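For this depiction, one protein chain was excluded, whereas all remaining protein chains were kept in their positions.
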Amino acid sequence: MSETSEHAHHIVSPKVYVVILFALLLGTALTVGASFVDLGLWNPVIALAIATSKATLVVLYFMHVKYSTKLTKLTVFSGIFLFLALVGMTLADYVSRAWGQW
Amino acid sequence: MSHISPVLWQFLVKWLTNSALLPPEASKIAPQMDALLFFMVLVSLIGLTVVALLIASFSILYSKKRHPVAEQIEGSTLLEATWTIIPLGLFLVMFVWGALIYFRVFTPPANAMNIYVVGKQWMWKAEHPGGQHEINALHIPMGRAIQLTLISQDVFHSFSIPAFRVKREAIPGRYTTVWFEATTPGTYHLFCTQYCGTNHSQMIGDIVVLSPEDYRKWLAESTSGMSMAQNGERLFASLSCAACHNARPDARGPSLANVYGSKLALSSGGTVLADEAYLRESILNPSQHVTQGYQPIMPTYQGQISEEGIIALVEYIKNLDSDYRVQQTLNTTDLLPGSEGKAAPGAPGPAKQGMVKQ
Amino acid sequence: MSSDTIVLLPDQSTARIPKRNYLTQENGLLSWLLTGDHKRIAILYLISLSFFFFIGGALAGLIRLELLTPQTDLMATDTYNKVFTMHGVIMIFFFLVPSVPATLGNFFIPMMIGAKDLALPKINLLSWYLYMAGGLLALYTMATGGVDTGWTFTTPLSTHYVNTNVLTTGLAAFIAGFSSIFTGLNFIVTIHKMRAPGMTWFRLPLFVWAHYAASILMVLATPVVAISIVLIALERTIGIGVFDPTKGGDPLLFQHLFWFYSHPAVYIMILPGMGVISEVISTFSRKRVFGYTAVAFSSVAIAVFGFFVWAHHMFIMGISNYAVLVFSLLTMLVAVPSAIKIFNWTFTLYKGSITFETPLIYTFGFMGLFTIGGLTGVFLGTSGTDIHLTETYFIVAHFHFVMVGGMLMAFLAGIHFWWPKMTGRMYPEKISQLAAVVTFIGFNFTFFPQFILGTLGMPRRYASYPPEFQILNVFSTAGATILGVGYLLPVLYLTWSLKYGAIAGDNPWQATGLEWQTQSPPLTENFVEMPIMDHEAYDYEWLENQTKNREKEAEVTSAG
Partner (left out) sequence: MPDSTTIAHGAEAAAHEEHPAYLRHHFNSTEQQADASNFAMWLFLLTEVMFFGGLFTAYLIYRNWYYPAFVSGSHQLNVIWGTTNTFVLILSSFTMAMGVWCAETRRRRGLVLCLSLTLVLGLAFLGIKTVEYREKIEKHHVPGTHYSIGAFLDPAHDEAASAAGDKPLALDMARHTEVYFSLYFLMTGMHALHMIIGIGILVFMIVRARAGAYTAGHVTMVENFGLYWHFVDIIWIYLFALLYLISRH
């Protein structure tokens, strides 16, 4: 990312915002549409995948992370990592309880 | 020793002669646990001594008087590696050793005698298979594997027998188990170690280990006339369980004979081992545990049977080895008024009729 | 005596406390209550922390008195339960968690990195107000009947089975949590963004590293306990079923969420203390800390691993056996960085030139007690022995060794070490050495017998106990008396020294940190001009050259 420098404050142009807006609206329409189709196990997967990509767009463009310093990226990453650790390790206990004694 | 206060001296002597560091070893697991404990104490003492000696000798050798100018040393990768790897190795040994003991304490042998323990604020109620009830006491035979199936009626409690080196939380809504085999007759402490409210410190009792003969005597003396399974049978009848679980060809529920310990195929897919916890769950949350080939029509008994009642039912089902017994029960329930059509699909009604509060 | 001390004081007959400093900058109560100065906020914290410490200490005294005899004779069981609950709540949320970070960290992190203040001074003041609000709410709770759930708020006891002030206590902890979050957040931002020119990451004093690690824990772990307190409150008031087994909830989930914070909280408490130890041990052995990078990274390692061990509080609570294995293994891993630190501190003494002022005596106390506390932690992290030892006095002794033996010793070491910087005056050396020794002896007397009580099986949180445990409890109570004296002494002589202590000068210990290269007490803006860091941390040769140069200059000017 050549445009990323420590101090240059990157101003995202409104064009990008508009594109992202439409991508987000489209994503919402898609996910609502997909939810009415019975895809079995894939329903939650698709819903969460679309939600995650929407969230990623918001984080990268609306929240300017794409144009931010490494520190900001690291901060975002560590947040996601610890969130997954909390959810994952707690769930691991619940899932493995069903495996029985040993 | 005149300069030591006589009271203090008396205390010291009393303590040293009584029990020095650990309670008596009264179970099979206790010596194993103590071996690991001693290993860990030993490692800790060595570690502590090393650190203390180093600090002491450096303090003497390199005090400002003796060593007025400090030599700057950056560090040493070799030393760093040493004191990373050696403690790590020791800790891993402890981890493996400890895990083995943990495995033993919480894996009961198949032939263990099962005693149910219900914890409530602030007492322990033990239920023996022969129908003997005890409060804040537990009589057990020596030399026999005993499995405890624990549950709490209200808050978290913890069933602790220091002399056996075992402890297990009794938690609300779910069975937990622990097992032990007592080796020495005697009376030992039973504590509730999980803080459970006002009279937490009075939720204590005695574990009485008896020789096999004494135990038989005790069983005979304290029998209540009905075994736990018989209690369960009565409950089974009064709740009209046999209306569906009757092993007839047109039965709406699966036969329960020999169900305990078997692998059941569930209608939601997958199989499950039918243990005590499963039996309890399928009485309280039946729709989550429907056996393959049956409809989810069983009503829930949540809030209608006490934990002791559930235990009796579970014990009854565990001991069902033929359908004959159930059909016997069925015959008696047929005589009860209004026993037909109890488990009508989706109707919460039958619970009202079959309600038994123990 | 001169050869066994490094203290270098200015000529007492001519020396003066600098007229203009952060204490005299402004006057009046309002100038304190509305201050943005990190140093003044640190002093506010120091005063309020001490207040809460002595309340918590008084409660501890009551506990020990009650346990003098096997029966419940001093107070009823539910009074006892309230006393130990309030002791836990006050000591943990209102003393241990903020102790070193909010006072010494607040005061010295900006100075050590050469900044004028923390990055967010208003947030810093806000976190003191939150702390006070939480603390006063806790006191109010205590005055209006207290709470008897234990500081762990275990469900369903706290949600359905007690009718004491769970809500207000929970709210107090919740508010204190936000105070802690803001402090941590402020430190992280400051350490990242406010360093002086030349102050690279590996030139930071280890005190700063330790606080950085602790701050990560504060920021990321505290919100989880906040949400679990919210859930408790809603469960109690509305009756939502998230933790209620009769509605299908799982009470163990609360334990998961609670310990996700409360285990890292232990590292929040101890890491800043470790930072103090690094500074003190380097200064009094005139040596760079042995294995600087190892110590720095072990702080971060403790913070990172510290997040993944929480379920070792639940080994016998019916979590899955596989989870027990994983969490037990991870617990072993988190023990290693602490061992690394201990050995590195020890080897910092090697070939040093050691003098034994009070901070170092407290530090030696810390190292001994923390080693015991840490090793006994391994007993509890090992799944097998945990079965026998958990929920007994062993665990009480263990965490008091870590937190009181470790943290409080480090806190006192730090207070003595930086007292001259904070106040401009020295504390009296002899009596403070005595106090350090008394504390150490009293501490061991109080808590060592509790290890044995634990292995014997005496459960914690018992108001009455079987009579055979009495002898050890008598020892413990006797020790607590000595310990109490050990803690009261510093209050007396430190207060005395505010007026009568020797004038300290800029750098009485000849320490290398940037905080010592300015006047004491410092200016509000800390430094006259922005310092430039042109040497490594703990560079005593640089310091010597600096002194020599200054002497030369002085000679030249006097000759001229």
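Here the chain labels run A, B and C in written order, and each chain numbers its own residues starting at 1.
Simple rule for what comes next: a contact is a pair of C-beta atoms (placed from the backbone, for glycine too) under 8 Å apart; a residue touches a chain by one contact, two chains touch by 3 or more.
Values in this document were obtained by computation on a predicted structure and should not be read as measured data.
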Omitted chain's touching partners, listed by label: A, B, C
Among C:E26, C:D506 or C:E525, the residue in touch with the chain that has been omitted: C:E525
Residue touching the undisplayed chain, where the options are C:G57, C:P98, C:G170 or C:G249: C:G249
Candidates C:I63, C:V83, C:V224 or C:V309 - the one touching the absent chain: C:V224
Footprint left on chain C by the chain that the document does not show: 115-121, 123, 181, 185-186, 188-190, 192-201, 219-224, 226-228, 230-231, 234, 238-242, 247-250, 253, 256-257, 260, 525, 530, 532-533
Chain B residues that touch the omitted chain in the full complex: 284-288, 296-300, 302, 346, 348
Footprint left on chain A by the chain that the document does not show: 6-7, 9, 11-14, 17-18, 20-21, 24-25, 28, 31-32, 35-39, 43-44, 47-48, 50-51, 54-55, 58-59, 61-64, 69, 71-72, 75-76, 78-80, 82-83, 86-87, 90-91, 94-95
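The rule is simple: only the chains that are shown with their structure count from here on.
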Chain nearest the global centroid, as defined over all protein CA atoms shown: C
Centre-of-Cα separation between chain C and chain A, whole angstrom: 37
Chain A and chain B, separation of their C-alpha mean positions in angstrom: 43
Residues of chain B engaged with two or more neighbouring chains: 103, 106
Shared-contact residues (touching 2 or more other chains) in chain A: 101-102
For the chain A and chain C complex, residues of the former touching the latter: 71, 78-79, 82, 85-86, 89-90, 92-97, 99, 101-102
Residue ranges of chain B touching chain C (in the complex, touch as defined): 11-12, 14-15, 18-19, 21-23, 33, 36-37, 40, 43-44, 47-48, 51-52, 54-55, 58-59, 62-65, 67-76, 79-80, 83-84, 87-88, 91-92, 94-95, 97-103, 105-106, 121, 154-156, 158, 160, 162-163, 165-169, 171-174, 176, 189, 191-202, 204, 285, 302-303
List of chain C residues in touch with chain A within their complex: 192, 220, 224, 253, 256-257, 260, 307-308, 311, 319-323, 326
